[in-house]
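Worksheet: one structure, shown below.
A single protein chain has been omitted; all remaining protein chains appear in their positions.
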Amino acid sequence: MLPDERTTPSGEHPVRVEEDLLSARHAVRAAAVAAGFSIVDQTKIVTAASELVRNAYIHGGGGTMTVESVRDSGGRRGIRLQVRDEGPGIADVEQAMTDGFSTGAGLGHGLGGTRRLVDDFDLDTEPGRGTTVTVVRWKP
Amino acid sequence: MNAGLPILRLGDILLGGLLSDLDDKTALAFTDELTARIANEGIRGVIVDISRLEIIDSFVARVLMQLAGTGRLLGTRMIVAGMRPAVALTLTELGLQLTGVRTALNAEQAMELLGWRRPVEAAEEAPHAS
Partner (left out) sequence: MLGTDDSQVRTVLARVLEEDRSALARDWAGPEAGDGSHELRREAAELLAALRNAVTGTLPVSRIVDQDPAVRDALTSLSERRARAGAQPSATAMAILALKRTMLGAIERHTDDSALRYRAALLANELLDSAGVLTFEVYSAGRERIIREQHNQMLELSTPVVRLWRHVLAVPLIGTLDSARTQVVMNSLLESIQANEARVAIIDITGVPTVDTAVAHHLLQTVSAVRLMGAECVISGIRPSIAQTITQLGIDLSHIVTRGSLADALATAMQLLGDSARPVTG
C-alpha cells in the first residue's frame, strides 16, 4: 500500500456531527503547519481533508479521521490522512472518482479532485463494507 | 446557534460575506435571504466577499455556483470577491473553473464592475431636501 512511511503519535477525530467537519479541518491545518508546509500546501491538504470527511459524513453515515505526521525513507516529511466510515461502501468506484467539483448537479464523491491534491492516494471500499480513504501529501 | 451572515445593501447592490466555518444551515439561510431580497428589493448586483475563506471545497463551490445561477435567472449579476492566492492555486490544481461565477480581486473592484462610481461630486451636491 504505502510502504515507506514512519509515523509519530497520531490524532483520531470522530466525524459524527456537522461540527466535527470543522474540527477535522482545524486539526489537519494544525498538523500541516507543524510539519512546516507552505500556505499553499496547507490549503491543498486541508481542502482534501474537507472533501474526505464530508463524504464520510454525508455518504458514509459518519466515521473517523486520523491525521499523522510521517517521514519517508528519504527523510521527507508529510501529512497522512485516513478517513474511515462504516457506511454502504462505494459501488461504482469510477463514478465516485469523477469530480464532485464540476458536476454541479449531483453531490458526487469528488474523489477525483481530491486525488489531484495529494501525492499518494488509496481507496479501499466494497458495498456493505464501508470505505477507507488514505492520502499522503509530502513536503516538497 | 448561528446568527445569520450579515447582508448589506448599497443602492441596488447587495454585499454579503462568507465566513470560514460555513455549515449547511448557514449556507442555506444565506442563499435564501439573498434570493428573497434580490426578488423583493429590485437588486441588480450581488457581491459575495470570500476573503475570509481559507479553503473552497466542493460544498462551497456548489453554493457559489448555485447562487450565481439563481441570480442570473433573476436578472442579477453576481460577483465573488477576494479569493485568496492559496485558494486560487488549489482550485486551479483541482481543475475547477467555477463556471458562471464572475470574480473580482476585492469588494471595491467588484463595485466598479457593477458600475458603481465613487460619488466625487458629493462635496458640490446640494443637501437633500429633508
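Order of writing sets the labels: A and B. Residues in every chain begin at 1.
In this section, contacts are C-beta pairs under 8 Å (C-beta built on N, C-alpha and C of every residue); 3 or more make two chains touch, one makes a residue touch a chain.
Predicted model, so just to flag it, every value in this text is computed and none were measured.
Engineer: If you put the missing chain back, which residues of chain A would it touch?
Structural biologist: Touching the chain left out of view, chain A contributes residues 6-8, 40, 71, 73-76, 140.
Engineer: Residue-wise, where is chain B in contact with the chain that is not depicted?
Structural biologist: These residues touch the chain not displayed: 81, 83, 85, 87-89, 91-93, 97-98, 103-106, 109-110, 112-115.
Just so it is clear, only the chains that are shown with their structure count from here on.
Engineer: Would you mind writing out the residues of chain A in touch with chain B in their complex?
Structural biologist: Chain A residues touching chain B: 18, 21-22, 25, 29, 39-40, 42-44, 46-47, 50-51, 54, 99-102, 104, 108, 110, 113, 116-117.
Engineer: Taking the complex as given, what residues does chain B use to touch chain A?
Structural biologist: So the residues of chain B in touch with chain A come to 21, 23-25, 54-59, 61-62, 65-66, 84-87, 89-90, 93-97, 99.
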